[in-house]
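For this depiction, one protein chain was excluded, whereas all remaining protein chains were kept in their positions.
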Amino acid sequence: MAKKVITFGEIMLRLAPEGYYRFVQAESLGATYGGGEANVAVSLANYGMDAAFVTKVPKHEIGQCAVNSLRRYGVDTSYMVRGGNRLGIYFLEKGASQRPSKVIYDRAGSSMAEATTADFNWDEIFEGADWFHFTGITPALGDNVAAVCLEACKAAKAKNITVSCDLNYRNKLWSKEKAGQVMGQLCEYVDVCIANEEDASDVFGIKAAGTDVTSGKLNHDGYKDVAKQLADRFGFQKVAITLRESISANDNMWAAMLYDGNDYYFSKKYPMHIVDRVGGGDSFGGGLIYSCLTGFEPQQTIEFAVAASCLKHSIEGDFNQVSVDEVMKLAGGDGSGRVQR
Amino acid sequence: MAKKVITFGEIMLRLAPEGYYRFVQAESLGATYGGGEANVAVSLANYGMDAAFVTKVPKHEIGQCAVNSLRRYGVDTSYMVRGGNRLGIYFLEKGASQRPSKVIYDRAGSSMAEATTADFNWDEIFEGADWFHFTGITPALGDNVAAVCLEACKAAKAKNITVSCDLNYRNKLWSKEKAGQVMGQLCEYVDVCIANEEDASDVFGIKAAGTDVTSGKLNHDGYKDVAKQLADRFGFQKVAITLRESISANDNMWAAMLYDGNDYYFSKKYPMHIVDRVGGGDSFGGGLIYSCLTGFEPQQTIEFAVAASCLKHSIEGDFNQVSVDEVMKLAGGDGSGRVQR
Amino acid sequence: MAKKVITFGEIMLRLAPEGYYRFVQAESLGATYGGGEANVAVSLANYGMDAAFVTKVPKHEIGQCAVNSLRRYGVDTSYMVRGGNRLGIYFLEKGASQRPSKVIYDRAGSSMAEATTADFNWDEIFEGADWFHFTGITPALGDNVAAVCLEACKAAKAKNITVSCDLNYRNKLWSKEKAGQVMGQLCEYVDVCIANEEDASDVFGIKAAGTDVTSGKLNHDGYKDVAKQLADRFGFQKVAITLRESISANDNMWAAMLYDGNDYYFSKKYPMHIVDRVGGGDSFGGGLIYSCLTGFEPQQTIEFAVAASCLKHSIEGDFNQVSVDEVMKLAGGDGSGRVQR
Amino acid sequence: MAKKVITFGEIMLRLAPEGYYRFVQAESLGATYGGGEANVAVSLANYGMDAAFVTKVPKHEIGQCAVNSLRRYGVDTSYMVRGGNRLGIYFLEKGASQRPSKVIYDRAGSSMAEATTADFNWDEIFEGADWFHFTGITPALGDNVAAVCLEACKAAKAKNITVSCDLNYRNKLWSKEKAGQVMGQLCEYVDVCIANEEDASDVFGIKAAGTDVTSGKLNHDGYKDVAKQLADRFGFQKVAITLRESISANDNMWAAMLYDGNDYYFSKKYPMHIVDRVGGGDSFGGGLIYSCLTGFEPQQTIEFAVAASCLKHSIEGDFNQVSVDEVMKLAGGDGSGRVQR
Amino acid sequence: MAKKVITFGEIMLRLAPEGYYRFVQAESLGATYGGGEANVAVSLANYGMDAAFVTKVPKHEIGQCAVNSLRRYGVDTSYMVRGGNRLGIYFLEKGASQRPSKVIYDRAGSSMAEATTADFNWDEIFEGADWFHFTGITPALGDNVAAVCLEACKAAKAKNITVSCDLNYRNKLWSKEKAGQVMGQLCEYVDVCIANEEDASDVFGIKAAGTDVTSGKLNHDGYKDVAKQLADRFGFQKVAITLRESISANDNMWAAMLYDGNDYYFSKKYPMHIVDRVGGGDSFGGGLIYSCLTGFEPQQTIEFAVAASCLKHSIEGDFNQVSVDEVMKLAGGDGSGRVQR
Partner (left out) sequence: MAKKVITFGEIMLRLAPEGYYRFVQAESLGATYGGGEANVAVSLANYGMDAAFVTKVPKHEIGQCAVNSLRRYGVDTSYMVRGGNRLGIYFLEKGASQRPSKVIYDRAGSSMAEATTADFNWDEIFEGADWFHFTGITPALGDNVAAVCLEACKAAKAKNITVSCDLNYRNKLWSKEKAGQVMGQLCEYVDVCIANEEDASDVFGIKAAGTDVTSGKLNHDGYKDVAKQLADRFGFQKVAITLRESISANDNMWAAMLYDGNDYYFSKKYPMHIVDRVGGGDSFGGGLIYSCLTGFEPQQTIEFAVAASCLKHSIEGDFNQVSVDEVMKLAGGDGSGRVQR
């Protein structure tokens, strides 16, 4: 029987000019839907898991479009609450070469940002669930939503459900101080932590020496150190850190490291020609949860998660549209891109 | 020298599925910009007038797109204020046959909705101006914006600038009671009033017997009565009432009436096959202002305004993209649509 | 609790040039999915019912796209079988004015056309179901599929599930003789029969005098007669007949009649400006099933079904994307198409 | 063996905004190719005739695109000459309702406008030909091209090839006086003349009383008179006159009359909902030539030509994409637009 | 006078999502046409040769589209047979970075797959021909089609027409054993053989040591060995082997080797940034045939063929849209991609 995973967060309307057009040139905008935890849910549904996404969306058609975008890929939307005033929006301009991608958020006042603990019945939602996932973006939406997160974490722990969190710091949503305080409280309930070095530093002030994220150079020992500090402080069973080297908006190197409390497992490193970078980290989370629930060995776990997210970078939209077979094939070594007939 | 017209209100990002697709089917959304008073400004710029639009938009690229959409057609945007958090949005689904068009507003918290009197220097804005126009939507955005409207009206009157107002009642924005109170105060400063029968009834409780807007039947005597009541109560020099008969989402009849305090002038009635109905009323306002500033006779005035807005219904987007020549030709009687080579 | 409806048939990839382009002009083809019974399932899911669609699709991505197209709108796809070689295809060219729409079928050898009784476990499928629906297209796919239909009908009857059938004769799939023989057998199990006059004549040789479908003239007494003959021969509880008058590819009149064994109920007649005519009959079936399961009175039943299908003609694609509220509003008399803000 | 028809004229790049967008709104332009005589050649190739189009196009890729647009539909392009500087262009904006379609020509200096008698070997071109067709647009391109026309007409006559001419007056290209003089000379060689009332009046000053083309009213007796005057003056064997009533840019009535020197044959009149009106007259010419070469009776001839051109109005682009069967079906009376499966 | 080349095989409808969209994301599919031998014919027509493509397509409009796609580029389609039930289809999803392109074939039951020797009169087809080309895909369609191939080969030999064959093994169509048996018989008539290392191994079990196609490493000595074995076994005059190194779905290295029975000629190697990889091998075949018929020296022959196919990888669709001049310029050393004004 398929494992059941619950993810909780905001899903937004994503509006993006076609191709490499800039905002000021666009006469139409691609309209898709996404958000950290929703993206993870789609990844898992595509792997055949029983993934449910929990959020609050407005009752009108735009809210319904967000629901449909998830149903289309098999995500269970029966716990999604209807109400509130609007669906959060983000505008995305795809970068190229030296020109970076640009995101403009328009999410204030969204149904999810105004959700409260009264909106969700976690006992019912967690019935039969194996895993609960959220990211640092969700509690950043406001104290009301952080309170929902806390309630969810407690309910999950009470049912012995594994809890994972992607730190995902967003400086437009809250200060580092506030983030550190709120996330510190939530991390008490977290078993598996996902981060990149910036997150650990921004949220908890945990730094690794010798790494400058804009320089593109990475320091493996530093990452080990960050992972260990995180695990030691919060008692995480696992810490996974993604390693991105940004050569240009088109070309990135991608790898990751897993710390299981004992050892450090570094994945292969992939040179990626990027189609769409947004949701890259979420697809890593999806791969990691799948691997853990499937019982992969640590090295296999990190290879699967990295291969999955490497493939995501070749796919338009927030969602990772790949199967277990496709990830396995890449993790197994075939990145030649030869036509499959 | 071209006459100078100032219009004041909100400009929004309009997001609409292509053709007759419903919201739930759309994978991309046409992204244009519009709003009652902005639409009037574009009409006037297209007629060769010196039209300036006053509003407040956020500093980011989406706000800039709104500015550019107006500059493109020659509207003076130098009085537009930058600041605030977001650009208002409206989603538009085009109806067909018995299925009505649908508008979903997402305008709360917009830069304009949070603008205050401190944002605008009306003495500077009205320097050399001949006309000031706003609609009932603008004060409905909030007491703060109503206060700006009042200040603008007073400044206009102090400079002997003609003031026009399109009542344009929006029940999603305020109650009839509130509308009646605020608009009543503003109408003291208005010289030219534009309305449809519903507006007069919704805002001021002024009704004409025997007309049911959903039945598609119109009552000319009733309209005369409404116009006279409006003029008598507020001292309007002119009252123009648009007469729409809705046969289906594709087919409407369109006409209007002008009351100049003495006589009632009914325009020709046009059977319209609709391309885009939004902005139809605004294009009437633009035609009316042009006619008045150009010194047309009353019958010519109403014929020009109706022909202009009839043409608008054949044009995609909020803006009326027609020249004086094109309007004159239709007002002069050629609605045969024969190819012009 | 929502009523549960099972529909059974083929879902195809629909490939259609954009707008009014002819096949020989098309450089791209809109790719949607549809088929008589799938369309009914989407209608019902959009009305909030628990609708499941049963079919067989190939295991590859194109088959998955068909599944996703239904999941997106909330149809239960858990009974869809994977296997076989291909997804049936139909090419659709939209007509205009005097030029008719054109359909080219490419469905031979499809997974569904080669499905057998071994593929479906009707006892499981019908667990908790209230209604079973199929059309005359499904048994026409081949003797193997007709055998599945028969098995399904028997299983439905054994569980006291209401069975409806839309006769839907397709001369490309089978002869009138064959159709009459197979459908005659299946109709023994049918409670609610949907047809147009051509169907009754083509399948069962039941004719009404004085009607020529290409002339656009309809004969109400003839329709009564056809309905009564059908009910008398097969013991149908209800017979619904759709009445289409084709003025041109763009303009049709649309109405229907319901016979409940006692009386004949004629709906209002709608003049339709057509956006997409395909799936019009299926949307009538969806409206009828909803009405019956909701317990509407006969006149309300036929008005709902006709209003629902009238709206379908204004919507792109096979699926009817309307809510109960929208249908109710039109059935209640507002076909003016005025903008809803 | 298929009849061989030679047509001679200019083919242009047609640049048109999508749908009903105005020029000033367009960010992309549909790029197709067309021109009076090229359109006739495509009509005939689609009917299975051996149609060759003669012109001169530049050697670059845009010229090649024009060649390819004709080859694609089976037109023989082996007599097309390469050279000169540019391909003529016309910009087309599609009208709607009361807003007329608009054509902007940018054809000066085209390869064809600068072609001379040295470019064409008519003896070779006419080898085995049955019919030669040109329009009044071609000699209007300049004295050099008029000289080529004259040479072609003489060569055709020398080989007993039937010559047809569509008068097609274009006031942007030449004056009425010049047109009358040049066309008068060419018409000496013409057997079959095609015109609308405006053409006869503009080119030869031949008028029918009581017809006002912008009023939409037609006067049948007047048309008879015009046809007879034309035949009497130039000795035409046949004169065909198209009868368009323009209700709006979307809706036209369409019919025609044939005079064979003895009798007047009026076709049925079709109410058309227009998809693309450009090339409507050319498709009439194509239908007429097909009918004549096939040996249809006069009434059948005019019905075929009118049905063919009625269908053209439902098709995007200059070319008439219909088969003989489709035309026959409409001419035979089925204009109901019912789906063909 | 242009050389005449006959190619024989299947042409399919190619349906591909735009850009890098996956199948499950696509709402429309680009509709083009292609197939190994059709692609070669277009290459040759674009080089100015007299290329005819022989196949069987259904009589309906989709079949006609395939004909038109070839006529558009000047291929002689007069030997194409009409009949049968359907046009074969292939679905193509373009890969990116580590994600491979994916092809789903839906070609069973196509008109061509059911063609028989009765459909083709090779004596007539080969009248005046200089070259006959087919690929291993064609006999793989079925014994009936293999029989046609054999008949064609014999007829070609009887007229001293050069015969070329691209081995092109497709494991979805037949087993290696079957392929070896049928192709072995056909190769008796072949003068020029085109292959990649996989083909030689798959079809005839001829292997070169030390090459792993998924590793991207190539072994030049191995290729020499394969070519010699092929020539020795079947008496080929020339064997050409393409050498692809797949770095990713976006980046490939491309080169080839020609063996003329005496010497081995290796081309330059091109690093390619891929726009569309499908048809790459066919464009090599087209370049090779052109070179041979033009009488190029061996080194020039292989350089032309490789440069031609290098350019193909920069072009959308199956067909190679390049001129002799463009190929010559690249073969001559200018691969800098500088703008040509």
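Note that the chains are named A, B, C, D and E in the order they appear, and that numbering of residues resets to 1 at the start of each chain.
Keep in mind that, in the parts below, a contact is a pair of C-beta atoms (placed from the backbone, for glycine too) under 8 Å apart; a residue touches a chain by one contact, two chains touch by 3 or more.
All values reported here derive from a predicted model rather than from experimental measurement.
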| item | value |
| --- | --- |
| Residue in contact with the excluded chain [from E:81, E:147, E:247 or E:315] | E:315 |
| Hidden-chain contact residue, picked from the options D:93, D:245 or D:303 | D:93 |
| Option touching the unshown chain, where A:81, A:108, A:231 or A:249 are the choices | A:249 |
| Residues of chain A in contact with the chain not shown | 19-22, 24-25, 95-103, 105, 170-172, 213-216, 246-251, 277-278 |
| Interface with the unshown chain - residue positions in chain B | 68-69, 71-74 |
| Footprint left on chain D by the chain that the document does not show | 15, 18, 22-24, 26-32, 60-62, 64-65, 68, 85-86, 89, 91, 93, 102, 104, 106, 108-109 |
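Here is the rule we go by: only the chains that are shown with their structure count from here on.
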| item | value |
| --- | --- |
| Rounded Å distance, chain A centre to chain D centre (Cα mean) | 62 |
| Chain B and chain C, separation of their C-alpha mean positions in angstrom | 44 |
| Multi-partner residues of chain B (each touching 2 or more other chains) | 19, 22, 24, 27, 102 |
